[in-house]
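Note that this complex is displayed minus one protein chain, with the remaining chains in position.
Every chain is named by a letter (A, B and C) in the order it is written, and numbering of its residues begins at 1.
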Amino acid sequence: MRAVRVAGPGVVEVAEVPAPKLEAPTDAIVRVTLAGICGTDLHLSSGHADGVPPGTRLGHEFVGDVVDVGSHVRRIAPGDHVMGADFTACGACRFCEAGDHWHCKERAFFGTGTAYGPELHGAQAELVRVPHAETTLAPTGGLSDEAAILAGDNLATGWIAVERAGARPGEIVAVLGGGAVGQLVALSALTIGAAAVVLVEPSVARRELAERRGVLAATPEEAPALVRALTDGDGADVVVDAVGGTRVLASALGIVRKRGRIVSVGAQPDAAFALPVARAFVDELTLSFAIGDAIRTRSQVASLLRRHALDPGWVIDGRVPLSEAARAYAELRAQRFLKVVLDPHR
Amino acid sequence: MRAVRVAGPGVVEVAEVPAPKLEAPTDAIVRVTLAGICGTDLHLSSGHADGVPPGTRLGHEFVGDVVDVGSHVRRIAPGDHVMGADFTACGACRFCEAGDHWHCKERAFFGTGTAYGPELHGAQAELVRVPHAETTLAPTGGLSDEAAILAGDNLATGWIAVERAGARPGEIVAVLGGGAVGQLVALSALTIGAAAVVLVEPSVARRELAERRGVLAATPEEAPALVRALTDGDGADVVVDAVGGTRVLASALGIVRKRGRIVSVGAQPDAAFALPVARAFVDELTLSFAIGDAIRTRSQVASLLRRHALDPGWVIDGRVPLSEAARAYAELRAQRFLKVVLDPHR
Amino acid sequence: MRAVRVAGPGVVEVAEVPAPKLEAPTDAIVRVTLAGICGTDLHLSSGHADGVPPGTRLGHEFVGDVVDVGSHVRRIAPGDHVMGADFTACGACRFCEAGDHWHCKERAFFGTGTAYGPELHGAQAELVRVPHAETTLAPTGGLSDEAAILAGDNLATGWIAVERAGARPGEIVAVLGGGAVGQLVALSALTIGAAAVVLVEPSVARRELAERRGVLAATPEEAPALVRALTDGDGADVVVDAVGGTRVLASALGIVRKRGRIVSVGAQPDAAFALPVARAFVDELTLSFAIGDAIRTRSQVASLLRRHALDPGWVIDGRVPLSEAARAYAELRAQRFLKVVLDPHR
Partner (left out) sequence: MRAVRVAGPGVVEVAEVPAPKLEAPTDAIVRVTLAGICGTDLHLSSGHADGVPPGTRLGHEFVGDVVDVGSHVRRIAPGDHVMGADFTACGACRFCEAGDHWHCKERAFFGTGTAYGPELHGAQAELVRVPHAETTLAPTGGLSDEAAILAGDNLATGWIAVERAGARPGEIVAVLGGGAVGQLVALSALTIGAAAVVLVEPSVARRELAERRGVLAATPEEAPALVRALTDGDGADVVVDAVGGTRVLASALGIVRKRGRIVSVGAQPDAAFALPVARAFVDELTLSFAIGDAIRTRSQVASLLRRHALDPGWVIDGRVPLSEAARAYAELRAQRFLKVVLDPHR
């Protein structure tokens, strides 16, 4: 079968690889009908990430049809149309019970080489093997493939950012970064009743996308003044870093109010950040780091998607055949798309 | 000055009465610029309510300009444009500290005779005396008079219904009754991220008003099937009774899911309700009663109103001079209006 | 093997019955090392309960050793020493995900005949078949058998009463009924930081048991005055009915404060309770019904038990061989014991 894999620094290719097989009685094999490309994939294939040598097969966002299941899989059956979570979890340990699947000892992150643990082949492929299928997969239940792709990764991250921040109705939320995740943080914040959401993003096109959905938008230069104007000078109640990196954390500190909450859902590759701790103490700040958890959030989020109370389909502005994955990656890297999905069977 | 008062069963009149004066150092006198008529006023003036003899002066919804304050009032000053809460509270006792102002021992409910405690003259008048002015009043802070009238009573009730129910994003909320309060419960539930809200109401006009704002609507006959369809047969997560009376409580029990929550914000004049307790136990139901608390909710609600994240102005479909109050009451009783405000100075 | 079953109204017997076998691949067979007798068992065997004919096998509290598991059971293995929950649940449906296992469509309640759904034989026996073993069972993890018996039923109920009430540190909690469940409600309330707990119970012996653990105790006659004294006349923040029946609900209403919360965890056999709805509305009361959920609470509760931060072992004051079950039931009915456990292998 064909699958997307890293070819070299900044380059991917579609290659013929062996089809996956069931390896454990809790596995399933899914025939992928749509796979997403995430900002994380751009980083992993950039040549700057550890544990992702050429040949690494990419992709952790997918929907598809179950074609085979192990002997212990009962809740999912061949023929089911399912959405995947971006990583697997056992569903039964202390962390899974608490809804913190990322910390499950059996977590494996699809398509990320050995960057986050033992390798599990990616889902930008015709078929994908899914460990702990009963926990990792869920029926799409009438969601469109596009909605399900988002619920399985980027929207889970957007939603959890708002949840972790404890954002309350009536609050002012600032979001740093207008990529797919940032846009979905902004939508999530509006959904739970933020009084106003400010998306901070240099690209005019991405700001306009947000503004069309009722989000306020600002360049990084304009943001502090806009936030002050909205909050009588206090600063934002919640600031979400949807980019990652210490420079963005520093920006977040610049616009958060006293007793405000900063949540970072962007990858933090640097070893250390010089947290201004005297100020954080006097202002009683809270700083949280969060990774999406589609397994936990998908039933709540799906309820909203199904009734269009949350309607993020527009975030996906590119859809190309799997065979053109190299081009899709390049255009996404150049920000000519916001979010691209790959169709393995076109 | 002129004020609305009860003339007889089902009849009100505008009469010349003495202007109010400061009676305590914490009082203020407000020149009313807009006063609302609430469903409660229809009940109080119907002849069926205790403690509301002819001559009782009505009205507990108002905005206006402060014209005089007692010697201990510092945070409010003559000239301030303010919104009133529907009842007063001391702001400092155990109940006030906990945000339960209704249970303050110094509570007085404007314009309700002695039905709920010592009499405090109503606000459907040119002037109104406001005890505990620093707690009872708040600057409108740029809200329209219409928005402020709603935030001071009916929207506070709508908001608190959703809050008391613990309604979470993604849940299905049913609202019984499409009067002003029911419409505002529905809007509040959408604002905090309900996946769907079903308004149950016999009047086609009131159902259509709701549908125009993204609420689903059903007649009482249609409601059970619609709720089942939306919830895979489970029943609504939350049911709010926005009418009152035991018959409506019984309807709520008919559409709530197991482990669901019923909140009643409609007046309950009957002494007893035959609660089906065996079923309530096996289904682990929760039943709460709530009265709006504008003092607690107004700052959160105002934040949403100010940025139009919550936009309920359309609920007010009638605006008449104070002199025509008798006609306004009659038309409201006949449901020719959803919500009427009186202008004392036109 | 031997098992306890209903012999006639108010009488149980130990009879030889066929040993259970695996019936589904998710089943386990447990060799019971200790089984509890619950107040519910007294009711079920009284002759007044529907669905419990003579011959019904009793018991829903047990610990033991796994002796066999179905082919899909991986997390539990023969040889494991486990605690059971009082009822089974699938662990994967919407209700299970939300932590409301009682409402799982695959719930079966051990040893209750057909009173609550399809029959599942009781655990007061040498062996018991456990459906959905991975969800229903958990390793005792070092808990004593006595602690595990309590965590599997009565303490789960006591804990959930406090949780459902939303009891906060510093509040005053009244508990109606000093049986095993009432005592465990009281301990749970102390554990989470109630300022004071009042146990209301006619039996002097049961009051003294509570007083020895730092609980205040009162007869039903003394209770209103004691609660008033503790609360400056306001009434209890939380009242838990640990007995059941409408008469006790009425007592709860007599001592709860305005905006207070009543939780009933006692069975409610009557069809209807005359809820004083006008008062409930004006006082903004909340009334909840709750059934314990050992599956949800056991990991949190076990954490406290393991470190003796919650130490309820004293509640069990009787331990008799299974062969003397008839006597144990009779003495428990006569309140000569608070809580009895049966040893099937002595």
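Basically, a contact is a pair of C-beta atoms (placed from the backbone, for glycine too) under 8 Å apart; a residue touches a chain by one contact, two chains touch by 3 or more.
Everything numeric here is computed off the predicted structure, so don't read it as measured data.
*Asks:* Just to verify: which one of A:Asp100, A:Asp311, A:Glu324 or A:Asp343 makes contact with the chain not shown?
*Replies:* Residue touching the absent chain, from the options given: A:Asp100.
*Asks:* Write down which of A:Ser46, A:Thr114, A:Ser144 or A:Gln268 is the residue touching the left-out chain.
*Replies:* Residue touching the chain left out of view: A:Gln268.
*Asks:* Based on the whole complex, identify which of A:Ser144, A:Thr246 or A:Ser323 touches the chain you can't see.
*Replies:* The single option touching the absent chain is A:Thr246.
*Asks:* Using the touch definition up top, pick the residue from A:Ala108, A:Val227, A:Leu287 or A:Ala302 that touches the left-out chain.
*Replies:* Counting the whole complex, the residue in contact with the absent chain is A:Leu287.
*Asks:* Would you mind spotting which of C:Pro78, C:Pro118 or C:Gly170 touches the chain that isn't drawn?
*Replies:* Considering the complete complex, C:Gly170 is the one touching the chain left out.
*Asks:* Counting contacts across the full complex, list the positions on chain C that touch the omitted chain.
*Replies:* Interface residues of chain C facing the absent chain: 168-172, 190-196, 230, 299-301, 303-304, 306-307, 309-310.
*Asks:* Residues on chain A that touch the omitted chain in the whole complex?
*Replies:* The list for chain A reads 94-95, 98, 100, 102-103, 116, 164, 234, 244, 246, 249, 258-259, 264, 267-278, 280-291.
*Asks:* Tell me, which residues in chain B touch the chain that this view leaves out?
*Replies:* 71-72, 74-75, 92, 94, 97, 134, 299
The definition used in the following text is that only the chains that are shown with their structure count from here on.
*Asks:* Specify the angle of rotation obtained when superposing chain B on chain C by their C-alpha atoms, rounded to a multiple of 5 degrees.
*Replies:* 180
*Asks:* Averaging only over C-alpha atoms, locate the centres of chain A and chain C and give their separation in whole Å.
*Replies:* Here chain A and chain C have centroids separated by 43 Å.
*Asks:* Pull out every residue in chain C that's touching 2 or more other chains.
*Replies:* Touching at least two other chains: 94.
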